[in-house]
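Of the protein chains in this complex, all but one are displayed in their positions.
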Amino acid sequence: MTPARLLSLGLLSLGAAMVLLPFVWMVSVSLKPHAEIFTTDVRLLPRSFTLQNYWHALTETAIPRYLMNGAIVTGGILALQLLVTVPCAYALAHRTFPGRQVLFGSVVAALLVPFHVTAIPIFLGLAWVGWLNTYTALILPFIATAFGLFLLRQAFAQIPGELVDAARVDGMSEMGIAWRIAFPLGLPTVIAFSIFSVTAHWNDLFWPLIATTDSALATPPRGILFFRDEESGDDVGPLMAGATLITAPLILGFLLAQKRFTQGLASTGLKR
Amino acid sequence: MTRPWLTNLLLVGPAALAVALFIFLPVAVVFVLAFTDYLIGAPSATWVGLENFQQLLGSRLGRNALINTLVYAAIVIPASVGLGLIVALGLHSLATRLPRIATLLQTVYFLPVAATLVAMAVAWQMLLHPSLGLVNTWLSALGLSGQQWLTDRDIVLFTLALIGIWQTVGYNMVLFLAGLSAIPATLYDAAAVDGAKGGWTRFWTVTWPMLGPTTLFVLIVTAANTFRVFETVATLTEGGPAFASDTIVYALYREGFVYFKAGYASAITVVFFAALLLLTAIQILLIERRVHYR
Partner (left out) sequence: MRPILSLRHVTKRFGETAAVQDVSLDLKEGEFLALLGPSGCGKSTCLRLLAGLDRPSAGHVQLGHRDVTKLGAAERNIALMFQSYALYPHLTVYQNIAMPLRLRSLTVMQRLPGAALLSVQVRGVLSDIDTNVRAVADMLGLTDLLGRKPGQLSGGQQQRAALARALVRAPSAFLLDEPLSNLDIQLRAETREEIKALHRRTGYPFLVVTHDQADALSMADRVAVMMAGRISQVGTPHAIYHTPATREVAQFIGQHRMNILPRGAGGALHPAGAKLDLGVRPEHLAVCHAGTCEARLPATVESISFQGDETLVRVRGPGDASLLMVLRGADAPPEQGASLHLTAVPGALHAFGEDGDRRELAA
């Protein structure tokens, strides 16, 4: 290795260490006993380990509830998104019907609209029908996914038209083709979209902050803020344990399926 | 198949309805609300014309949010794009010699992208804690004075920018890595035959121009994301102290959902939306112009 290469490896490793620092610190504090956190002798790594903070976070706080809410909300959003998006994307790719051009044009135009822009009217609408502070309020607005429609239409358009015609000749219904031909053949894109969707909504704070005030409905990011604001600085250990717990699912998913995750988040870069 | 219109309706109807109801209708409503003084919960509203926009662009507080967002973007965009490019170049050349280490480092750099930003912001808060945090402890060990990272008006925006860079570098790195691997190896051979000797010349002759489209894309995506900065502000500062870290989306949230000024918040939304559309227009214009080399 030349000195230049060694230097570049050194700098890359140093950068990686800096990127890692908040993670290391979060986990480290979560493993420190209460007394060690509140000393003037602050150290990167704990001198003695304890799982007390995790026990506290799991049994005496609402963290498990937040995790469950996160699963319900992200799962609900993804399921409903796919339910309405897959048939429509299939029709856009493989059927001709009046208004198809207009619809596809609208989807492309809708790609330009970030959720923040629609938040106020949607809030007013949900307030009007009295659905604020429900799971519905957290899930329903995200069913409309221009991004999912666009991505899946592009993927389904790659499926040869002859294959679709063959299925029609075999007597399959159009809904059947959408789910039993297009869906499995477009699976890589479906997975990429799913990773994007789950990550985006598990991590979202903006909408849960607006649509719910009830801590029983809080998603993980909303919940960790409830937790932090309640304990007011005394329970830093359990707070870090809680932060670790709500970050863990996505980080584990990422580490286990790194390639798909990276592709899912990078190929969907138009919209994050 | 006997009634194709019914089939079409079944396939397309739900999604089309959702897009109309949750995207197009709200956009239209927001554009109307922006010209009213509507308060959430109020029985009625009056048309106020451009007053909301005048308040946003004319008041110290409104301008402050816009300027903070621009300052934040002016730091985060060049830093995270530049660092993303440097890290990608380093990892790309490392990958031919030490592929495992390169993969490992890539994983580490991407970690903040996959992590829950709010939870990580809480971890950052602890890291930057004035007395219990690691950063000030290390600074004082080096003989430097610690800072009130999140409560000092002169520093807080830069602290948020630092976290923004931390979160974005890995994402940009992945996009640049994809761009780098798409450069045909024969172009480097051609440059070598043409007389390009050092890495520097190779970079300016082949790598940089060939990354042109990727760089443009990364810049636009990063810009769009920095304009949306919200999570860190909401978690760490709530726009404070004294609005020193107030940004456009946080102002939108505060005015609309804390003070219930739906009309004014809608005007902020419209300005925010216009800025993003401007970005897209720039992107399309530049792509048409030259970056595709056709």
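A and B are the chain letters, set down in written order, and residue numbers restart from 1 in every chain.
Please note the rule applied: a contact is a pair of C-beta atoms (placed from the backbone, for glycine too) under 8 Å apart; a residue touches a chain by one contact, two chains touch by 3 or more.
Everything quoted here is computed from the prediction, not taken from an experiment.
K.L.:
Name every shown chain in contact with the chain that has been left out of the document.
P.N.:
B
K.L.:
Out of B:P4, B:G82 or B:P184, which residue would touch the omitted chain in the full complex?
P.N.:
Candidates B:P4, B:G82 or B:P184; residue touching the omitted chain: B:P184.
K.L.:
Touching the hidden chain in the complete assembly: which of B:N8, B:T36, B:Q147 or B:T205 does that?
P.N.:
Checking the options B:N8, B:T36, B:Q147 or B:T205, the one contacting the hidden chain is B:T205.
K.L.:
Name, in rising order, the residues on chain B that touch the hidden chain in the full complex.
P.N.:
Here the touching residues of chain B are 184, 186-187, 189-198, 200-201, 204-206, 209-210, 212, 293-294.
One rule holds for everything that comes next: only the chains that are shown with their structure count from here on.
K.L.:
Indicate the whole-number Å distance between the mean C-alpha point of chain A and the mean C-alpha point of chain B.
P.N.:
Result: the chain centres lie 17 Å from each other.
K.L.:
Using the touch definition from the top, list the residues of chain B that touch chain A in their complex.
P.N.:
1, 4-5, 7-8, 10-12, 14-16, 18-19, 21-27, 29-30, 33, 40, 83, 87, 90-91, 93-94, 97-98, 101, 105, 107-120, 122-124, 126-127, 131-134, 137, 166, 169-171, 174-175, 178, 217, 221, 224-225, 228, 230-231, 234-235, 249, 252-253, 256-257, 262, 265-266, 269, 272-273, 276-277, 280
K.L.:
Considering the complex alone, what residue numbers of chain A touch chain B?
P.N.:
So the residues of chain A touching chain B come out as 1, 5, 8-9, 11-13, 15-16, 18-23, 25-26, 29, 37-38, 40, 42, 44, 83-85, 87-92, 95, 97, 103, 106-107, 110, 112-114, 116-125, 127, 140-144, 146, 149, 174-175, 178, 199, 202-203, 205-206, 209-210, 220-221, 224-225, 228, 236, 239-240, 242-244, 246-247, 250-251, 253-255, 258, 261-262, 265-266, 269-270, 272.
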